[in-house]
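A selection of the complex's chains, in situ.
Per-chain residue numbering starts at 1, and chain names A and B are given in the order in which the chains are listed.
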Amino acid sequence: MKKKFLATVVLAMISGQAAAQSWVLTDAESGTDKGNWQVTSQQLKLSGESFSLQQQVLHGGKQEGSKVLTLTSQNGLTIALSPTRGMDLLHVSGHGVRLGWDSPVDEVVNPAYINLESRNGLGWLDGFNEMMVRCGYEWTGHPVTKDGVIYTLHGKAGNTPASKVEVTVDDKAPHEIRIRGLLKEHTFKKAKLETWTELRYVPGSDSFTVHDVLTNQADYPHDYQIIYHSNFGAPILEKDARFIAPLKSVSPFNDYAKQGLDNWNVYGAPTKDFDEMVFNLVPKADSNGKTVAALLGSKGDKGVSIEFDTRQLPLLTMWKNTDTLKQGYVTGIEPGTNYAYPVTIEKQQGRVKQLQPGQSTEFVLTYSLLKDAHAVQKVEQRVKQIQGDEKTTIEQTPLAKE
Amino acid sequence: MKKKFLATVVLAMISGQAAAQSWVLTDAESGTDKGNWQVTSQQLKLSGESFSLQQQVLHGGKQEGSKVLTLTSQNGLTIALSPTRGMDLLHVSGHGVRLGWDSPVDEVVNPAYINLESRNGLGWLDGFNEMMVRCGYEWTGHPVTKDGVIYTLHGKAGNTPASKVEVTVDDKAPHEIRIRGLLKEHTFKKAKLETWTELRYVPGSDSFTVHDVLTNQADYPHDYQIIYHSNFGAPILEKDARFIAPLKSVSPFNDYAKQGLDNWNVYGAPTKDFDEMVFNLVPKADSNGKTVAALLGSKGDKGVSIEFDTRQLPLLTMWKNTDTLKQGYVTGIEPGTNYAYPVTIEKQQGRVKQLQPGQSTEFVLTYSLLKDAHAVQKVEQRVKQIQGDEKTTIEQTPLAKE
């Protein structure tokens, strides 16, 4: 038993880092598939904050065969992600607070059961329930048909099963855990984009980092777009919850959002027929390009923040979907290279980026669960500090019409 | 061994009913998947009519991973249904008579291999071979494109893997068996319809009941449509086989069916180039809303009847597909809320129903295998009784043009 266990452990020496143990859970190249799998800090005889890592293969309905990998830190966070669904983060919890939301879609849908082109490019909605879903990388945004080709809602990455999944645990305290997953967007003559997604977490901490590296493996330049669609409902989202971020400007996504401009950064209670308002934001950053956006509960005693780098992700979308609880009471904080307009409009307006052959680009986002008033105040101060004296411009006109 | 067996048995006390044993074969919530599974009345030490229940996971071709659950009653019926395909009934047999038909599609196709949008919305035909397939519930009918969205042939329920599958056997004689399956039509912003399908069967009997409860779990009203597409070929369908039902009126589905109006309720032998004729029927019911439709063999010594409630399913479609044997020699008896016109036409003509938030509606259909002349005569009498003196109106004009 013990032998078998050790046999699956690879001792890896990562350059300049402490020695670490790592496990390959899935590998298309070698044919590895660990299926149901678990390891605990106790088994690893690691001192410090106790944690466990568990992969489970789901069954039933449209989640047949979907995998969920859950990292549980006793005094910190529990983070669940799905290798089958683009390493998307399903939900996170800690200190009695849940990061995530309640979608009408309640299964972890295997992409084999999704047709992204259905409903005229809205098939993505058949699987959407994540706390964070990668919308990219070949394209993102609302669907559009051009020359007969449907550019489906929010691209394909979030519905792409990872080709390789690795878990690494540092030998040295504080035993940082890294979960890596490789997403391939490969189509002959069309694309060879590869993204190494990585989640970094130190047991006991209230923060984790998403560190993704996108590479254009083709011999030709390739456009790319990415929106980190990060979604939060109760308990943080509630009547009078607030969105904060240092901002240069705000503009409404469309005419409907224009009606909500006056109060755009304060949330209402679940509201029938509210549907969704979307706001295009230009974040302001510190001298290193760093910024932060946060959702804060009405009492200022809990929240969630996302720190990101505006040199990597220069734009921010705020999605206010304060409809009824069953319809999906949720807000999206969405750092991106782009807004959520169709790729045709983003291209026309000059926001679509490009990678040269072999070129890589990285995206680093730190998510923090704000468990108390102190944590909330710290983020508020940081936002004020970056905002400084500059006023946020409120634009009245949508950037485009779909 | 015995322990393990007992461990999987849940003793359930259903309110007002006898104690029963039940098994959860599939459950998306708990991750349960029994895979290949079997239980017999002998194992359960039940006296009375002997029976067995068996679930099998299929392999090969496009049926890879499809599940089939078969109920076998030694002196009664053998009923096969597929949890992977919307709890559809594949085929039923007993007393040397088969209910079902021979489709060119001879595999139990896993919906993972079906694109419902293919062939301009006819992808459903890649899997169609059931004795009874639920055509609904978000929409039904012939495909149509509206605002760029394809409403695919006969909706999605029949190609939706069940999220939960339970089998229950009454402890008390006559040990009624209930097979329940939960179908979810969940799409963010579009639908949250759930259907608990149920098949009820008493071992030794020649009848079984389909008892489905559809619930709109959303906070908004939602349209629904359902056609219980019930299909029969040889040996009941044959030259001079007859369709009977108490009817207020008959109308041809289209101009082609108009040509067959004179003889609409009598079947021909397999006929090259016959293709299909469809007739829209308005059933007449007894004072409780109950009615019955039946297919009778030419000699009046075998048949199949479907009893249903016109308050639940007010309309009836008769599909006459007496083409060649290999092309599919089959007739459909299809109680429904709707006819088979595209949803746009059904909506326009006021036949599409709606469920309010949280509202449920039920559909109960009793299928009987008519094994001899006596059984056939009983149904004929029932039809005559309900028809009474009222003549069936024969309309010459199709209700709509597609």
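Please note the rule applied: a residue touches a chain if its C-beta (ideal position, glycine included) is under 8 Å from a C-beta of that chain, and two chains touch if they have at least 3 such contacts.
Since we're looking at a predicted model, the values are computed, not measured.
Enquirer: Given the 2 placed subunits, let me have the overall number of copies in this structure's complex.
Expert: 3
We adopt the following convention: only the chains that are shown with their structure count from here on.
Enquirer: On Cα atoms, by how many degrees is chain A rotated relative to chain B, nearest 5?
Expert: So the angle, rounded to a multiple of 5, is 120 degrees.
Enquirer: Nearest whole angstrom, what separates the Cα centre of chain A from the Cα centre of chain B?
Expert: Chain centres of chain A and chain B, defined by C-alpha means, are spaced 42 Å apart.
Enquirer: List the residues on chain B that touch chain A in their complex, please.
Expert: 26-29, 31-33, 65, 111-112, 115-117, 147-150, 160-165, 182, 184, 186-192, 217-220, 357
Enquirer: Please give the residue numbers of chain A that touch chain B in the complex, ascending.
Expert: Residues 56, 58-64, 103-107, 110, 112-113, 115, 117-120, 122, 125-126, 128-129, 145, 272, 323-328.
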